[in-house]
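Of the protein chains in this complex, one is absent; all others appear in place.
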Amino acid sequence: MSRLIEIQNLKKYFKTGRGMVHAVDDVTFHIEQGRTMGIVGESGCGKSTLGRMLVHLEESTGGQIIFNDEDVTQLGKNDMKKFREHAQMIFQDPYSSLDPRYTVEDSIKESLMISGKYNRTQALAKTQELMDLVGIAPRLRLSYPHELDGGRRQRVGIARALALDPEFIVCDEPVSALDVSIQAQILNLLKKLQQEHNLTYMFITHDLSVVKHISDDICVMYLGQLVETCSSHELFEKQYHPYTKALLSAIPSVDIRRKMNRIVLKGEITSPIDPKPGCRFAARCGYACEKCHEPQKLEEISPNHFVSCCRAKEINI
Amino acid sequence: MTDAICLKTNQETVKKKSQFLEVLKRLSYNKGAVFGGILFLAVLLLAIFAPLIAPYDYAAINIQDRFLSPCLSHLFGTDHMGRDILSRVLFGARYSLLIGIGSVIFSAFFGIIIGAIAGYYGGWADNLIMRICDVIQSIPGLILNIALACVLGPGVFNTILALGFEGIAGTARLMRSSILNVRKMEYLDAARTSNCSSYRIILKHVFPNTFAPILVQSTMGVGARIMLAASMSFIGIGVQPPTPEWGAMLADSRDFLMKFPYMCLIPGICIMLVVLALNLLGDGLRDALDPKLKK
Partner (left out) sequence: MSEKKVFLQVKDLNVEYVTKQETVSAVNGVSFQLEKGKVLGLVGETGAGKTTIARSILGVLQEPPAVLKKGEILLDGRNLLKLTEEEMCSVRGEKITMIFQDPMTSLNPVMSVGKQIAEVIALHDKISKSDIRKKAEDMLETVGIPAERYDEFPHQFSGGMKQRVVIAIALACNPQLLLADEPTTALDVTIQAQVLELMQKLNQENNTTTILITHDLGVVAQMCDEVAIVYAGEIVESGTLEDIFENPVHPYTIGLFGALPKLNEDVEWLSPIDGMPPDPTNLPEGCKFSPRCPYAKEQCICSRIELKVITPGHKCRCLLEQGGN
């Protein structure tokens, strides 16, 4: 398997009145062709910013994004247009991701027309094909978004992302606004499309059961830093980072025989403005010590399982 | 294939109309708005066809027939120079509406462009434009109008300019805030990932979605401008006699208020009705255009 995307020391800082927000700080990982990378974390951990940087909706402050052996942070305007045909995004909120004055067909068709590869007839035929693919009835092609329910809108968003036959799609919480039964329809659709078109996904979510279902690999983020990454299967078997442990223990399980044995974290997520060096979880961590205030390195604790915690080995014996 | 395309283009024309029709349909549920719309339309038609309808020349002086109360030959009576008030009110509608609509179009045109630049690009351009707007808006409206009218001189066209200029700041501010609202929407990000140029995004995605509040404000603005124009004419710096603008007619009637009330009542009622109609229509439009009410 080849690496489709490699992210090295990626940073994104925002300047605000109160100081520099370190939204994404020194994140390194890679995604292999045809696999799904799940990005998990709580609100404000920088997972959406990370996704937006990968499709270049946000300029990075530092670091590299290598896509098919090319650093896309350095691309010029024309190369950027080409890159966008390879990398697309599915958005979180099906209520704001579609222009209320565009019909279903217009929304899907737009990028086809802009790409210049299709004339009007071809674009319309391709739009039909895409609507078929994501399961929107042809009679809805002239409907406006406000006439559709959340599930159908999200299907339109998926069709739009697929229009230019991308290889890589960033899914930013695509199901969190949907009801359970609809959510399952969309998750199945995404999986089916991945298999049929050999797509690579980066799946951003805060819902751990969803991420377990859909992802092959998982990155856990906390306040802009990558704290743990490994295969999905392994993460739910064995976690090394104290934050990952707390996070997983906090999910309410549907198994009624297994009452929760939560590790309840004290306090709240601290501010990502001008953070001190070292582990950002230290303030809430039960195992924090002196060493935690030094910068942490991502270390391979077992094959392909990386953890950013200086005490990972100690506390997991 | 060609059949399919034909069918498609047919449906597309239906579709394009339907969004406009949908707004009209929702507007028709609102009795106030229907009343306002019909009233305004009626006044507009009367103004357009004034030369055909008016029984007399609005400027024809006939000293013998001065201060006539409403009668068959002069439905609304005559004024202090014996001019037919009905004819004057009909022609006056032309000037009042021209000033109202003209100045709103003037301020909408510049306000939209300036507000769009401020809202979309942000940063120093936004800061500069908004501070200039602050300065303009910190001068009391009427005083600004008087100052402008004094510089430009009286007259219909200059009144339009003076009133229009004052409105630019308000419209720009409204445009900026609705653009800031739209900018948060994810469909703009989606458009960027679809390789839309900035130009296309502004024109095709941002503008159409900021249109509703501007339209509502403009509708109500016409009424406000008619009032302002009337007050300017009333104090003698707007439209000059013998032009029968409603405010100017009111100004003429000032000396005869006690003796002959028709002279001020009739243009006064006209102003009131048109402003009421526009406000009702604007209110209805706001509800009809609100996407939250769309089901």
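In this document, chain identifiers A and B correspond to the written order of the chains, with residue numbering beginning at 1 in each.
Convention: a residue touches a chain if its C-beta (ideal position, glycine included) is under 8 Å from a C-beta of that chain, and two chains touch if they have at least 3 such contacts.
Just so it is clear, the model here is predicted, and its values are computed rather than measured.
**Q** Looking beyond the chains shown, say which of A:H197, A:K212 or A:K238 touches the absent one.
**A** A:K212
**Q** Tell me which residue among A:F14, A:Y95 or A:F236 touches the hidden chain in the full complex.
**A** A:F236
**Q** With the missing chain put back, one of A:L50, A:I158 or A:A246 would touch it. Which one?
**A** From the options A:L50, A:I158 or A:A246, the contact with the absent chain belongs to A:A246.
**Q** Tell me which residue among A:N119, A:N188 or A:N304 touches the hidden chain in the full complex.
**A** A:N188
**Q** Across the whole complex, list the residues on chain A that are touched by the chain not included here.
**A** 42-43, 149, 151, 179-185, 187-188, 191, 206, 208-210, 212-214, 236, 246-247, 249-256, 258-260, 262, 264-265, 268-269
Definition applied: only the chains that are shown with their structure count from here on.
**Q** When the C-alpha atoms of chain A and chain B are each averaged to a single point, how far apart are the two points in Å?
**A** Chain centres of chain A and chain B, defined by C-alpha means, are spaced 49 Å apart.
**Q** Name, in rising order, each residue of chain A that touches chain B in their complex.
**A** 52, 55, 57, 81, 84-85, 88-89, 91-93, 96-103, 110-111, 114-115, 121, 124, 142, 144, 146, 157, 160-161, 163-164
**Q** Can you tell me which positions in chain B touch chain A when the two form their complex?
**A** Within the complex, chain B contacts chain A at residues 1, 5, 8, 11-12, 15, 19, 184-187, 189-196, 200, 205, 208-209, 291, 294-295.
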